[in-house]
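The structure under discussion appears below in the form of structure tokens.
A single protein chain has been omitted from the complex, and every remaining protein chain is retained in its original position.
This part shows chain A:
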Amino acid sequence: MQKGLSLDSSQSPQNLRRDRINRLFARAVVIPTVIALALIGVLLLDTLYDTVSVQVVEVTETSGKSFALSQALTADQVIRLELLAQGKSPEEVAALMSDPDEMRVFRLRNRVELMWATQEGPLRWVVSSIDDERIANYSLFEGLRRWNELKEGLQENQQLRLNPWLDYSFLTRDPSRNPISAGLRVALFGTLWVLGLTLAMSIPIGVGTAIYLEEYAPKNRLTRFIEVNLRNLAGVPSIVFGLLGLAVFVRGMEFGPTIISAALTMALLIMPTITIAAREALRSVPDSIRFAAYALGATKWQTVTMVVLPSSIPGIATGVILAATRAIGEAAPLLIVGAAAYVAFVPRGIFSEYTVLPVQIYLWISANLSEFANTAAAGIIVLLVTLAGLYALAFWIRRRYRVEW
């Protein structure tokens, strides 16, 4: 056995083997991360891919015109040109365009959209009517590959377009049984209504519960039991909350399939999450801070409201946002409590019928018209971007307002 440090030990066979194994292991543990990222990438790309399709459309006499960007920059200018092209006088056009009801009917029956490519050239405004009969809907790759062939084979009154389903007007169009004019507006408003009402109910109750459990309740068997069950409740499958909502709110209280039923159900669903997050935030406030407040003559209530709660707002806000992302993404409980299949109008109050983003997407996916797969993909992208935005907001709040004790 050699004593001391040998200078060539790093080149010995055992050590080379050891280093090789270390390197292999370091690479092996990267693989799951790479697989996960790759899967997310594939999902995103596939969904994005589905938001574009190549269509062959048979147009009627009153539709199918396209306008170059140089002719019109905004959708309103396009509508003006379209109406003029239909043979109306400038006075008539001005009258029509100043009448909101007429415009509403026009937008329901037509879609004005900047298409990426048409047979007449790239980036042209196309006015399509819901009466247009769509002959074929090709996926992006196939459509582009056969673009020239399809263009040759066009019959009279037929048009070829590269249709981007996801654009600004997709967000502002009302739903429709016709995919060409279907949009997310009603689902977006439904989501906003349900989310707003859900948070309005679950934040005060959830944070209040956390304050009671953390600051006031004695630490005994009962509070431990409640704590364990809060965690259990946060893990209950959401469909169970849907059944509860159906029995209690929809049937029992006779609210029917309305926004208030959905919001109450969702509030129950996310309240445990909010309570747990708020408790963690309150617990992270050190006792020395509470003692400082007491020593200055603060009552318990003043200590909680003036010191402890303000110090834990960043943590609570982060928890609330993460709970909100859950409320936005859930479809199952709302399908049960009756997010309606087809709602043509934006909700007017808490007793309106409604639909929300994930339910709308679900309905599109299960529809039997292949073009609805494109609107569903566009809807999924909108949903994912919304959720990613909220996650980013939570991350930012945590970084910006975190208190270093």
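Just so we're on the same page, a contact is a pair of C-beta atoms (placed from the backbone, for glycine too) under 8 Å apart; a residue touches a chain by one contact, two chains touch by 3 or more; residues count from 1.
Following the convention adopted for this analysis, contacts and distances are computed from a predicted model.
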{"item": "Name of the absent chain as recorded in UniProt (options \"Cytochrome c oxidase subunit 1\", \"Methylamine dehydrogenase (amicyanin)\", \"acetate--CoA ligase\" or \"Phosphate import ATP-binding protein PstB 3\")", "value": "\"Phosphate import ATP-binding protein PstB 3\""}
{"item": "Residue of A:Ala298, A:Val346, A:Ile365 or A:Leu387 in touch with the missing chain, whole complex considered", "value": "A:Ala298"}
{"item": "Options A:Ala117, A:Ala262, A:Ala281 or A:Val307, residue touching the unrepresented chain", "value": "A:Val307"}
{"item": "Touching residues (missing chain, whole complex) on chain A", "value": "286, 288-289, 291-299, 302, 306-307, 310-311, 403-405"}
